[in-house]
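Sharing a structure with you now.
The other protein chains are all here in position, but one chain of the complex has been omitted.
Letters A, B, C, D and E mark the chains in the order given here, with residues in each chain numbered from 1 onward.
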Amino acid sequence: MILAGALTREVTEYLRNSNTVLIPVGSLEQHGEAAPLACDTIIPVRLCAAAGMKNGTAVTPAVTFGMSENHMEFPGTVTLQPSTLSALARDISVSLYSHGFRKIIFLSGHGGNRSPITDGIMEAYENCPDADMRYIAYWELPGVRKKQQELFCQDPGYHVTVTEVSMVWHLMGRQMPLFERVKFPPEPATSSLISRHRWKELYPDGGAGSDLKYVSGEKGEVFFDFLVNSLCLYLEALNR
Amino acid sequence: MILAGALTREVTEYLRNSNTVLIPVGSLEQHGEAAPLACDTIIPVRLCAAAGMKNGTAVTPAVTFGMSENHMEFPGTVTLQPSTLSALARDISVSLYSHGFRKIIFLSGHGGNRSPITDGIMEAYENCPDADMRYIAYWELPGVRKKQQELFCQDPGYHVTVTEVSMVWHLMGRQMPLFERVKFPPEPATSSLISRHRWKELYPDGGAGSDLKYVSGEKGEVFFDFLVNSLCLYLEALNR
Amino acid sequence: MILAGALTREVTEYLRNSNTVLIPVGSLEQHGEAAPLACDTIIPVRLCAAAGMKNGTAVTPAVTFGMSENHMEFPGTVTLQPSTLSALARDISVSLYSHGFRKIIFLSGHGGNRSPITDGIMEAYENCPDADMRYIAYWELPGVRKKQQELFCQDPGYHVTVTEVSMVWHLMGRQMPLFERVKFPPEPATSSLISRHRWKELYPDGGAGSDLKYVSGEKGEVFFDFLVNSLCLYLEALNR
Amino acid sequence: MILAGALTREVTEYLRNSNTVLIPVGSLEQHGEAAPLACDTIIPVRLCAAAGMKNGTAVTPAVTFGMSENHMEFPGTVTLQPSTLSALARDISVSLYSHGFRKIIFLSGHGGNRSPITDGIMEAYENCPDADMRYIAYWELPGVRKKQQELFCQDPGYHVTVTEVSMVWHLMGRQMPLFERVKFPPEPATSSLISRHRWKELYPDGGAGSDLKYVSGEKGEVFFDFLVNSLCLYLEALNR
Amino acid sequence: MILAGALTREVTEYLRNSNTVLIPVGSLEQHGEAAPLACDTIIPVRLCAAAGMKNGTAVTPAVTFGMSENHMEFPGTVTLQPSTLSALARDISVSLYSHGFRKIIFLSGHGGNRSPITDGIMEAYENCPDADMRYIAYWELPGVRKKQQELFCQDPGYHVTVTEVSMVWHLMGRQMPLFERVKFPPEPATSSLISRHRWKELYPDGGAGSDLKYVSGEKGEVFFDFLVNSLCLYLEALNR
Partner (left out) sequence: MILAGALTREVTEYLRNSNTVLIPVGSLEQHGEAAPLACDTIIPVRLCAAAGMKNGTAVTPAVTFGMSENHMEFPGTVTLQPSTLSALARDISVSLYSHGFRKIIFLSGHGGNRSPITDGIMEAYENCPDADMRYIAYWELPGVRKKQQELFCQDPGYHVTVTEVSMVWHLMGRQMPLFERVKFPPEPATSSLISRHRWKELYPDGGAGSDLKYVSGEKGEVFFDFLVNSLCLYLEALNR
């Protein structure tokens, strides 16, 4: 059930049989020449909608801005302070819990959201003692890593990834534009937290860790279908 | 320019000739039997998109959750604490300003967002000294009040308004469903700030101040076109 | 009952028969050459005191500093960050509620306080579920607008208003000083939120929207008496 | 100069020759049967006003609510969370500094304000690097302790003190009412921080550490004059 | 250089040749029957001290409390709200940066600290634009995973891990006590964020994902030496 288009009465009915809800979370941030600013929002929005359509799970509107500090030197990027995004995740969780939702899943298309949303959820537990709250990026869904490697390459990269570029244009109903098939510099070490200033220095073309020669719109469609399926299986397992 | 679908390079180009940006802000909250939960988001999103298409103004993705404390007794509603929404508006403003935007306009479809967003903007001024930041609800656009009265009735109401119900189904591409043409109790006094508990008591059917007998999908379409035009004129005046 | 001068035992007695309390809220901010810095505090303080004397309603000491960001280029102005004023209003509400007050009314003399105090009240509802909390500016009291127009002029203005200048000197027990009867530039559009920098540019003489030729100390006295009466009627209606 | 009644232009003139400002800070809290709720505000307000009249120092309106957690079991008390009072002190400091004030003195009548206001000032230093900011309670002014002992007794107490009861009625222009000349239980140890619950248990009559048999309105007048003098000398020393 | 025991002058000297600093971060939380409450602090404290001794890197005192929400049902555990730990990390970073430190590394012994400290660092970048700040857990140091598997087993577990139990007693200078060599239930899924209530249900004996039969004090010593070496190599690489 897409909550955006539902009546309050329909939510009451939904809650008689289910207490799961998906919240797609993304960002508005540069993706170089290869993908649009909302790339990380479009994918989880479409993914949740498709799964919600298939198995009926409730889906809220998306969190459309994320923590994108490292991309702020590139025009169009909007970043939330981590504390703002935490508060947002906390308030959404507490609101949904108050209506009876218990399995509350933030489905993310942007890696930088992990820490702030995790923090917001941990804070929300004070008011949601018996909830089961989760933050999962679409590339962490079961089987996805393997499928990724099968379809595209060993490592789809860190920012402006092979997989997101392959999927996003199709999901927007547009033809993939022409852009240089750049091989970006290797991604930062796990332990390294990059400021906006250093990102611009290290990654002047925007992307990190990916080799765009592996991008393929056709494979993007196949991959997205796989994601939808994987999310449905994940939700099923959750409700068993 | 719809920022969601734009490349960072296109934003750089846009900023050579313009520094205006629209941020649609809405909510996810009950609208009784007459309108869907995201009603207050759908209208400004579509309005800004239409204006952006017509005159090229940059439009960000929407703020999809708002301050909806008084509707929290109705399932599906999500409310942000005022301080959360203030921080969100502040961070968005500061981010956009850092790229060169100077006329930053929050276009709202939900009255309850006024105080938190106003507060966020006032706080943002510390870092955006020469910006011109605004919060405007679509019903405050020039000429709208008169047109409202001309098309529908003297007062379209306070919550679940005649005008929003008339517009929203069309904007969603759906046929208007059947619902009782309720006349809701009169709206609260201006000075009165209503908690979730009292709203449920005073307005058990959700709406306030409106008489749904005046709802009309056809007039809704006409009215929406008027809004688009009014917003374009407002933006033009701003840039003169 | 003026709480400042009361004993705790007297408050206990008061609460046996009434649960209403008035909190006057103002600011310390420039009023050009025509009114003193505390103008917006003096009026609600005296108004609440007069009503409290007449009908016994409890009145707290005033909130003497407000949100006055736009006047900060003028020496003597003190501004609170919106979040500070929100927290102040929240803490006052929660404290009064804990003693048994249920009708908690912030009576304001300064327009800029509306958003922060509204936000503070909305946040306080979490701990004051069955309270009836309000924010009302004295110019919103029943009948005031009409009386204003009758006594002074069509529109008393936005800052350094005809009505506040007419009342304040009398309330301070001083003779009205000589000052130029300026006609200030028109007030900003409703949607426009003005920073300190732009206010100084747009309104170098401090005031906005008013024509001081309509100022009259005699009418100020009449008008103030009307306000007292109107507030008493408002409180009566509240308790019916 | 009393800022409440001054024009912005007069503040500009004042700042040519002085950069000192006094901010009286008090509370609204129970004082048992012996003193009114605003006792701790009335004394510093009148003290600063008298000094300001004598030597021309600028005085702002009072902070009328303080940190009064331990008195919350007594009706009429209002308490601010420590973080709220800190933010208030910070914002006032930063505002005054921005106009050119450099010696910014919070003159307190309530002991519980020390920690929150100290914290607010320490935070304000980030934006006021070369200010000299102080928090001083009237009983800490030079010579006061000795005078206290000379006029009244060895130790005037901790709450509902001999000295405040002796001064406050006179300052309000009222005759001292009749009340029992209680000897309250000894004050809490310095290291002990008392919650509202324990205060009520330990001090059911409100006061702590004082013996009201030493109260004297005549001596209160003498003592207040001494305070005014002491504050003037303190300010003189500051400006040498 | 151990900062705890250094003079301010020695820090000035250090900063002439190096700008690296290590901050050990741990927690106080239950480790079942197999390890003491401060286990996650003891390891990084000793690790940083050993590396600091070997190659001279500056080491601050430890952050001794962490984000341990999920262990709160077990007495002795202390948890910081995520926002508190973020603020702590931010303030430490900004302080160190102000003296000239540029490579600021939080070396963690507790997984739950990752999100809050990451958020604090991202917030600190506003005031530390050209810093290189990192958060790294000791099990993420180069080569550690492989060594772990070589010495102990495939997977040392998630909480009350084989490796920490093997090291901690030796580091405390104590003999390893007797405890049952439990095999704990499998660790939670990556996406799953566990509240205190659910942890107690899922992991009544405290640990998760580890099989204590692999614990070995002798191997613990070998492993700790490996960690020290690995950290030294990591720091060297950082300074090349």
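Here is the rule we use: a residue touches a chain if its C-beta (ideal position, glycine included) is under 8 Å from a C-beta of that chain, and two chains touch if they have at least 3 such contacts.
Please read these numbers as outputs of a predicted model, since none were measured by experiment.
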(request) Quick one: jot down which shown chains the absent chain touches. (result) D, E
(message) With the missing chain put back, one of E:Phe65, E:Tyr135 or E:Tyr203 would touch it. Which one?
(response) E:Phe65
(message) Using the touch definition from the top, which of D:Leu96, D:Ile121 or D:Leu212 touches the missing chain?
(response) D:Ile121
(message) Tell me which of E:Thr20, E:Asn70, E:Ser83 or E:Ser210 is the one touching the absent chain.
(response) E:Ser83
(message) List every residue of chain E that touches the chain not included in the displayed model.
(response) 3-12, 15, 28, 30-33, 35-38, 41-42, 60-65, 72, 74-81, 83-84, 87-88, 90-92, 95-96, 98-100, 172, 174, 206
(request) With the missing chain put back, which residues of chain D would touch it? List them for me. (result) 67, 69, 81-83, 86, 105, 114-116, 118-123, 125, 128-136, 140, 189-193, 195-198
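Convention: only the chains that are shown with their structure count from here on.
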(request) Count the smallest number of chain-to-chain hops linking chain B with chain E, moving only between touching chains. (result) 2
(request) Enumerate, in label order, the chains that touch chain C and chain E alike. (result) none
(request) Look at both sides of the chain B and chain C contact and report whether the same residue positions are involved, with over half shared, or different ones. (result) same
(request) Would you kindly tell me how far, in whole Å, the mean C-alpha position of chain D lies from that of chain B? (result) 47
(message) Nearest whole angstrom, what separates the Cα centre of chain A from the Cα centre of chain D?
(response) 54
(request) Two or more other chains in contact with one residue: find those residues in chain D. (result) none
(request) Using the contact definition from the top, classify how the chains connect: line, ring, star, complete or other. (result) line
(message) Strictly by the criterion at the top, what is the full list of touching chain pairs?
(response) A-B, A-E, B-C, C-D
